[in-house]
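Before anything else, here's the structure in question.
One protein chain is absent from this view; the other protein chains keep their places.
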Amino acid sequence: MAKMKAVVKTKPAAGAEYIDVERPKIAADQVLVKVRATSICGTDVHIYKWDPWSQGRIGEKRLPQTLGHEVAGEVVEVGANVKTVKVGDYISAETHIPCKSCIQCLTGQEHICANLSILGVDCNGAFAEYFAVPESVCWINDPAIPPEFATVQEPLGNATYTVLGEDNNVAGKTMAIIGDGPIALLAVGVARAVGVTKIFLIGKYDFNMDIAKRMGADFLLYANKDDVDRISFVKDNTYGFGADIVLDMAGSPQALDEGFKMLRKGGRFSAFGVAAESPTLVDYNNGIVFKGAQVHGINGRLMYDTWFRVRNLLASGRLDISPVISHMFLLSDFEKGFNEMTTRPRKSAKVVLFPDEKEFAEAKKRRGIK
Amino acid sequence: MAKMKAVVKTKPAAGAEYIDVERPKIAADQVLVKVRATSICGTDVHIYKWDPWSQGRIGEKRLPQTLGHEVAGEVVEVGANVKTVKVGDYISAETHIPCKSCIQCLTGQEHICANLSILGVDCNGAFAEYFAVPESVCWINDPAIPPEFATVQEPLGNATYTVLGEDNNVAGKTMAIIGDGPIALLAVGVARAVGVTKIFLIGKYDFNMDIAKRMGADFLLYANKDDVDRISFVKDNTYGFGADIVLDMAGSPQALDEGFKMLRKGGRFSAFGVAAESPTLVDYNNGIVFKGAQVHGINGRLMYDTWFRVRNLLASGRLDISPVISHMFLLSDFEKGFNEMTTRPRKSAKVVLFPDEKEFAEAKKRRGIK
Amino acid sequence: MAKMKAVVKTKPAAGAEYIDVERPKIAADQVLVKVRATSICGTDVHIYKWDPWSQGRIGEKRLPQTLGHEVAGEVVEVGANVKTVKVGDYISAETHIPCKSCIQCLTGQEHICANLSILGVDCNGAFAEYFAVPESVCWINDPAIPPEFATVQEPLGNATYTVLGEDNNVAGKTMAIIGDGPIALLAVGVARAVGVTKIFLIGKYDFNMDIAKRMGADFLLYANKDDVDRISFVKDNTYGFGADIVLDMAGSPQALDEGFKMLRKGGRFSAFGVAAESPTLVDYNNGIVFKGAQVHGINGRLMYDTWFRVRNLLASGRLDISPVISHMFLLSDFEKGFNEMTTRPRKSAKVVLFPDEKEFAEAKKRRGIK
Partner (left out) sequence: MAKMKAVVKTKPAAGAEYIDVERPKIAADQVLVKVRATSICGTDVHIYKWDPWSQGRIGEKRLPQTLGHEVAGEVVEVGANVKTVKVGDYISAETHIPCKSCIQCLTGQEHICANLSILGVDCNGAFAEYFAVPESVCWINDPAIPPEFATVQEPLGNATYTVLGEDNNVAGKTMAIIGDGPIALLAVGVARAVGVTKIFLIGKYDFNMDIAKRMGADFLLYANKDDVDRISFVKDNTYGFGADIVLDMAGSPQALDEGFKMLRKGGRFSAFGVAAESPTLVDYNNGIVFKGAQVHGINGRLMYDTWFRVRNLLASGRLDISPVISHMFLLSDFEKGFNEMTTRPRKSAKVVLFPDEKEFAEAKKRRGIK
């Protein structure tokens, strides 16, 4: 039986192990992918920490389980029923595996399928040399996109969908982005690339604020300093109206409070951040009803409208996400990656891992890192 | 100086008086309307009661002030600068007077103008024989619509905009309407007329539930009884998915809680009801973010897209709002109307008032009332 | 080897034969359907006549081939890989079989897949006792819809998509429908059900005009008579503006010419009819550019947004298509059906065929036919 290295949650406690496990056997509707690059998502951090959410969602009984779901790799084997993907294809994967039979799946909303299962959460993931994935969520990459960028397409898809919302109405508009995590930083880059003409980024950490600036933010506002009245600042810089669009990518009570206040009447509020407290206090009357606001709940990415846009933005060079890739490691050094992700104050954005030394070396060369 | 009868808030206390006042003098951009029918809105009830909102919004210093803003009448005089309305026109009035220079006014959202003033709130209203109104909010009625229906076009516009939302995506969809006030009852009729294929009405009062049934509701659920699990009921009757669209027209904590729960993933929630408590507790994560919900804050009516639709629905006979017109009185009997509006349990829906006895007699004849 | 009856094009000439053929063997991703009702489409008439289009599209080499694609039936066997359909399900079938890998398929436009194959055109069809169909195009029917209606859902889907267009913006609007074939007549019913407030039907044949009236058309205009100036008539009945929406379901030069002329500025033109002459002369400047028209090319139905709406409209009873079902026959009497479809002046709308005598008897009973 072929073996491979993988980062595995072996027991119901914090941490993970880099161990030898069996190479996955694929089902008839799956493909086997040799992983070229994989990256760490906040969800992986939850599972790594084995916090209450992951204890409830995954549970002790399903362990051991391989972590990870952001990925780029090469197809090395295809199941008997696979039709649209072939050996040699360079792919990434959509994380949301849809049922294909609920009303959402049948009307263009597969990303919020009623019976969704999630790669790396409900099954083994991609922090490994090989990864089994259903054909239905394979995304064939443009060869112009290097693996360290291709693996980030999934969270970049979150960012892109949050920026564009359901209406794509962003060109020549003003936007406030609340949060400075990796997806917020990617959102700044997307907003810049798609013609948002004023981008306000409200964040907390100098390291990430600097990345936001390099990604194209016009104004940086600190959420944790009182030097500036953030709501007045946004209004003063939007002819007094407030931002046309507000993206919440933080989920804190302060973000929800200020976000709805800095939104102009009739504007759009993209609700991506998971609220820190639930149920949540919002100024429903003034923030939504009287304001005539359009609130778009954002979960995942459009399958596959968002993926096409992401591919085109990256492959064309219109969007350069280099500043967001703050760290790269060998997969065996995954603990360094998780350390970077959890250190506060933040000193990291996106962390990419490489199972293969040669891939890692090439990526460092492309990025000008020794 | 010509005199007229009007229902006037004369002092800062509950109630109003039916007295002789001066007939309004119109400004250069206004028209004078001889009122044929007028109707009582919830806002009028607030002012009548002189509740804290009206004390703050109107205030003692502006009294005396004539109540009312829902109206149908005939233009008897036009100001020097008026171009699009002429003497003899049969009109109603949009209540929201826009500034014409803010970003909302300049991009098709005049109904949520940054500097909105409101007929009958920020100036004298329509519970009178004559009424002065700016040309910019005059709406020329179709002669096929009788005055007792034409005066209701303004709240019917609320109902229509709430049903259609910003996307007009209602044909062949399922809808839950929470609330049984007059606008909710009108919404049932609109939903039926525009092809909503299952209409759930969640209300409280037998009198209004009966009207809802006559307006076309498919299922009546009591909000104040525990005979049925309302959320399960809606799901069980929508193939397990939940309603495609939920309209909140109640604003109670229960309405917001249940409303988001009975909405299907990816559905639309029209937020029309003013929340009873502010700031408001909502299940933001499950109700909006994870659900991928589209929440449309609804304030007023689209100027004048909604008005065209309302006119067409009424003039074509596709929509019959007779069941909602529960009471008609002479204007001098306005106190009977307010009594009907405030009695609980509810025994009324829409109350129409007529300044003129002949108009009243004709309306009764049309409606088959002696 | 099990045998069955089927209507088969056996040789490259006009006509078809009702003969014994082998019951289809299903592939792993197909299901076998026992046909309860099937109906005749214009495409079947083309193939029946063996006109130049069908000679080119199907060709002599593929014969013999069973005709038909509109269908309702019961699943009696499922292939090894089928997951979402089971034996006993009552289904109809989408005619467009998508490739699932082109940009259209991956972005919610499967109905115009780049590599579309069509049931009953590119493979054996449904004019038979049994019918093999890919799981991917099975549509599970609501049991409230009888087979003689369920088989018509496919063309009803054309009608519904053409009425709703890409924007669903129909409530309280005016609409001119050009054509009086079965899909135009269904479109009248849909328009009525979804709140179009004035419906102009421009047709030719008394028999069909009468059906249009029963389906809810407000005005009937003859395309082949000069008693009325059709363009002026539409404008005179739309406050002088022209129809908000025009559906071309005829494709004649006259339809395209008059259709764009009776459309109001900024209106929507649904282009469903296949133009009789190609390339086609249109008044591009006045009809599209200066008019600011939105032209929506309509091909097929949205998969499966339209199907949900169709199901809901029929199952709720909001839409009654009885008037359009002009004839019903046993499948063995298929020639009577084709005769009805091709007689001019038209004396038919939709013709439904039943392989089974008992089903036929029950359908006649439901429809009140002896």
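Things to note:
We call the chains A, B and C, going by the order they appear; numbering starts again at 1 in every chain.
Following the convention adopted for this analysis, a residue touches a chain if its C-beta (ideal position, glycine included) is under 8 Å from a C-beta of that chain, and two chains touch if they have at least 3 such contacts.
Keep in mind that what you see is a predicted model, and the values were worked out from it rather than measured.
Interchain touches from the omitted chain, evaluated on the whole complex, reach A, B, C. When you scan A:10, A:55, A:115 or A:169 for touch with the missing chain, the hit is A:169. Set against the missing chain, the residues C:19, C:76 or C:102 yield one that touches it, C:102. Shown as candidates are C:88, C:279, C:317 or C:368; the residue that touches the absent chain is C:279.
The chain that is not drawn here is touched, among residues A:246, A:313 or A:363, by A:313.
The chain not displayed touches subunit B at residues 28-29, 81, 83-84, 99-101, 103, 106-108, 302-305, 307-308.
The chain not shown here touches subunit A at positions 160, 164, 167-174, 193-195, 197-198, 218, 308-313, 315-316, 318. As for the chain not pictured, it touches subunit C at residues 102-104, 107, 109, 111-114, 166, 239-241, 256, 264-266, 271-275, 278-286, 288-300.
Methods note: only the chains that are shown with their structure count from here on.
By C-beta contact pairs, the most connected chain pair is A-B. For the pair subunit A and subunit C, the fraction of shared interface numbers is greater than half, so the two copies use mostly the same residues to meet.
With centres taken as mean Cα positions, subunit C sits 41 Å from subunit B. Between the Cα centres of subunit A and subunit C there is a gap of 43 Å. Within subunit B, no positions touching two or more other chains are listed.
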